[in-house]
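Removed from the display is one protein chain of the complex; every other protein chain stays in position.
Going by the order they are written in, the chains are A, B and C; count residues from 1 in each one.
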Amino acid sequence: MRYSGFRVLKEALTGHKGWTPAWRDPDPQPHYDIVIVGGGGHGLATAYYLAKEFRQHRIAVIEKGWIGGGNVGRNTTIIRSNYLLDGNEPFYEFSLKLWEGLEQDFNYNAMVSQRGILNLIHTDAQRDAFIRRGNGMILNGADAELLSVAQLKREYPFLNYDNARFPIKGGLAQRRGGTVRHDAVAWGYARGADSRGVDIIQNCEVTGFRIENGKCLGVETSRGFIGAGKVGVAVAGSSSRVMAKAGMRLPIESHALQAFVSEGLKPVLPGVITFGAGHFYCSQSDKGGLVFGGDIDGYNSYAQRGNLPVIEDVAEGGMALFPGLGRVRLLRIWGGIMDMSMDGSPIIDRTHIDGLYFNGGWCYGGFKATPASGWCFAHLLATDTPHKTATAYRFDRFERGYLIDEKGMGAQPNLH
Amino acid sequence: MHDLAPMTPLGASAPRRDTIGPVTITEAPDWALTSVAARLGQEATSQAALEKVMGNPAPGIAGHTSGAIFSAFWIGPHIWMVEAPYATHPDLAAQIKATCADTASVTDQTGAWVRFDLTGDDLPRLMERLCNLDMGKMQAGTARRTVIEHLGCYVIRHADSITIYGPRSSAKSLHHALVTVAKSVF
Amino acid sequence: MIINHPLLGPCDAQEFVYKGDASLIDRPDGMADGTDAAFYDYAYLRDNPAGEHRELWYHEQGDRSWLVVTRNTVTHEITSVELARDVARSMGRSR
Partner (left out) sequence: MRLRTGGQIDRDTTISFRFDGQYYKGHPGDTLASALLANGVRLMGRSFKYHRPRGVLTAGSDEPNALVELRSGGRQEPNTRATVIELFDGLRAEPQNAWPSLKFDALAINDRLSPFLTAGFYYKTFMWPAAFWEKLYEPIIRRAAGLGSITTKPDPDAYDKGFLHCDLLIIGAGPSGLMAALTAGRAGARVILADEDFRMGGRLNAETFAISDMAGSAWAAQAVAELTTLSNVRLMPRTTVFGAFDHGIYGAVERVSDHLPTPQDGKPRQTLWRIYTKRTLLCAGALERPIAFANNDRPGIMTASALRAYVNRWAASPAETVAVFTNNDDGHRTAADLIAKGVKVVALIDTRADAPKPAGTELIAGAQVIDTSGRLGLAGITVKLANGQTRKLAVGALGVSGGWNPNVAMTCHQRGRPAWDDSIAAFIPAGDLPQGMTIAGAAEGQFSTHAALAGGATKAAQALNDLGITTTKPDLPQAEDAPTKITPFWHVRGDKRAWLDFQNDVTVKDVKLAHQEGFRSVEHLKRYTTLGMATDQGKTSNMGGLAVMAELTGQTIAQTGTTMFRPPYTPVAMGVLAGRSTGTDFRPTRLTPSHHWAKEQGAVFVEVGMWLRAQWFPRPGEKTWRESVDREVRATRNSVGVCDVTTLGKIDVQGVDAAEFLNRIYCNAFAKLPVGRVRYGLMLREDGIAYDDGTAARLAEDHFVVTTTTANAVAVYRHMEFARQCLWPDMDVQLISTTEAWAQYAIAGPNARKLLQKIVDPAFDISNDAFPFMACAEITVCNGCPARLFRISFSGELAYELAVPTRYGDALIRRIMAEGAEFDVTPYGTEALGVMRIEKGHAAGNELNGQTTALNLGMGRMVSDKKDSIGAVLSRREGLTMPDALRLVGFRPKNPQTRIPAGAHLLEKGAAMVVANDLGYVTSACYSPTLESYIAIGFLKNGQARMGETLRAASPLTGEDVEIEIVSAHFVDPEGERLRA
């Protein structure tokens, strides 16, 4: 069924009888050409592009719970392509371009809102680093703009310019960055994939991989064995657990990242703002809530919750940057599990097991990557060659020393 | 004697003193400090040597012991911080090193810290807004390191007063916090 | 969280800095033949279990002891805390 304003009008006048389920609820077939493990944003996007762009057939997405219940449904909804390193920037710019045409592409309004993202500068060294980054972005065909304090005062008059411990000295802006209605991304891809024949199988947990002499033949699940020509795993938050079933150890640690939303407010924030001297970034949702986050809790965790010190740290950052927030109330706190890789960048690659492919290690950059991650993983699954924007995301880069370390923190995941 | 005039951590020639409600906060710059860390395998001998200098037992874990001149508190496994009046012991480190010799690593810490002495009633009500130590349970003769206003500080509980050692370079920030909190409570 | 320090008793985890899997104690010998693979494994690969995890915490705002904490990564329950130095020795590390 095609969604449109006209359709909404028609249904409104006929008592909304005509709406059908956004996606089917099929039983698993015994065998598929391609099985995607994980019904999150990346898994659903992969299935969608496999079917739509790479003309693949007999595809299933299997999800242990309900689709979109993982990080795609528990993040701070930011999209951007303001990366420093050549291993990352082309990929995230590709993703941003896909975001720009996404809604028309999958006929679902995910409220892609390019309201701009701003990274504040507080020291001269930070400015040098951001200029290097901004130039790198431009070299990669992305947009970047260096803002003076005077410009900032015009666009963001409410920031703390006069009484700051770490004065604002400028900002690096990407106007094409912004936010997206996160749940709608999962639903839009699911609906788009389903309408192209992809089986989305919910409440079906992978309990193991059937691997015979080095080849993966399919997955054992709570609903029985499902055979597959190829298996692609995209299970952010569970990567180590799932791949352990295939006998693999990953260069990944799982950490909890808390996110926050305030009570609804009339519009105050024009776009996404990131504090450069503390852990705080913030945007305002269409519904009016301020959505913000900060640093990960910093210890390995699979619990979707965090603790007070980080909550206080984020609030301190918020107040330091925007003293008018004092009486804004924090409405809800939740936690997501980040698969933090050892250099802070993701992996989209074949494994040493024939027919088993892996997509993960997105740290807290996974949401903005959703379209490109899906496209590139689909490309790899369909053609067995990496997409040109994802050639650096290899497993062996750690062993061979081709690291993509944006923050320069080394093999310490909780610092990325 | 040299002719360089000392400056207090708060940046004056004389120590600062503030009385807010029942509490008095006094900057105490007149203490020499020295860390004494036992060499590997010399834990017992170095402790004996230290006790010889002090003339009283070295503190146990999280302890503070005070004598006529010297006092000391525990800052880590087999590491102690020794205190003595600066006026009479400007060369405290050398004096202790002389006795401990190769049984311990001795490092002058006098300049590294700002010391505030807190006196008066209701000190726990002040402390409970500064750090997570359970002052209700903290006995006199206890010394603990903890976080106060993002700063690593030592908190020493005496019979009728509390001593806080904070990083000297942040003396102004720490003092500001102590005074602000006192005004908030009292 | 509260970490029950073997010497000091319960301390707020906020006083600590986290490093990661306690296997980081087990540093390979840099002069051994073919040590590259061992170092890759040491520096980059993790079990990352959902459940009991032995991990390194540093009491930076306390007595500066490195601790090995055994903690459940699903419930955050802590079942044992040891001085890392003792653990290292028990693993045969010396000098």
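FYI, contacts are C-beta pairs under 8 Å (C-beta built on N, C-alpha and C of every residue); 3 or more make two chains touch, one makes a residue touch a chain.
Small disclaimer: the values here were computed from a predicted structure and weren't measured.
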Where the missing chain makes contact, among the chains that are shown: A, B, C
Of B:R16, B:H64, B:H89 or B:R168, the residue in touch with the unshown chain: B:R168
Hidden partner chain, touching residue among A:V149, A:L217, A:A244 or A:V268: A:V268
Residues belonging to chain C that touch the chain removed from view: 1-2, 12, 17, 19, 24-25, 27-31, 35-36, 39-40, 42-43, 56, 58, 60, 64-66, 75-78, 83-85, 88-89, 93-95
Chain B residues that touch the omitted chain in the full complex: 1-8, 11, 29, 35, 37, 39-41, 79, 91, 102, 105, 107-113, 128-134, 136-137, 149-151, 167-174, 176-177, 180-181, 183-184
Residues from chain A at the interface with the omitted partner, ascending: 3-5, 7-9, 12-13, 16, 19-23, 25, 66, 68-69, 73, 86, 89-90, 101, 103-104, 107-115, 122-125, 127-136, 138-141, 144-146, 157-158, 160, 163-167, 181, 183-184, 187-188, 262-268, 278, 284, 286-288, 303-305, 307-308, 311-312, 314-316, 318-320, 322-334, 397, 399-403, 405, 407-411
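The rule is simple: only the chains that are shown with their structure count from here on.
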Two chains sharing the most C-beta contacts: A-C
Geometric centre distance via CA averages, chain B-chain A, whole Å: 49
Where chain C touches two or more other chains at once, by residue number: 14
Sequence positions of chain B contacting 2 or more other chains: none
Parts of chain B lying in touch with chain C, wherever the complex brings them together: 61-62, 74-77, 79, 132, 144-147, 152
Residue ranges of chain C in contact with chain A within the complex: 1, 13-14, 18-21, 37, 40, 43-50, 53, 55, 71, 73-76
Residues of chain C defined as touching chain B within the complex: 7-8, 12, 14-15, 60-65, 83
